[in-house]
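Of the protein chains in this complex, one is absent; all others appear in place.
Take a look at chain A:
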């Protein structure tokens, strides 16, 4: 059984930033200040919701068409290269790198440790 949570739970409220959820203001003064802040840069807080200006359907359609394209370039970057663990250790030691960074560097040079080291000190 899931325990019910308040709908607008945000633990990070003190450090994080609540951008579009209007936080319940504590006092009248706070509310006033919040309203003033919100209207400062955006010429009326209403625009932020934009529900009047945006065609909901068109927006989501536009977004879907984006989604397909967005994933492609990321996939292309991920090339499968076999990396020798000993080479990773060598690079970590010689080049003062973290393990993930060393692995990344090796992958970028087809797993060739010598090439990777040469490239890392190239002027």
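In the analysis below, a residue touches a chain if its C-beta (ideal position, glycine included) is under 8 Å from a C-beta of that chain, and two chains touch if they have at least 3 such contacts; residues count from 1.
Basically, contacts and distances are computed from a predicted model.
When the listed names "Mediator of RNA polymerase II transcription subunit 18", "Striatin-interacting protein 1", "TPR-like protein" or "Actin family" are checked against UniProt, the chain not shown comes out as "TPR-like protein".
Along chain A, the points of touch with the absent chain fall at residues 1-4, 6, 9-17, 19-21, 26, 40-43, 47-56, 58-63, 65-67, 69-70, 73-74, 87, 90, 94-96, 113-114, 117-118, 120-121, 123.
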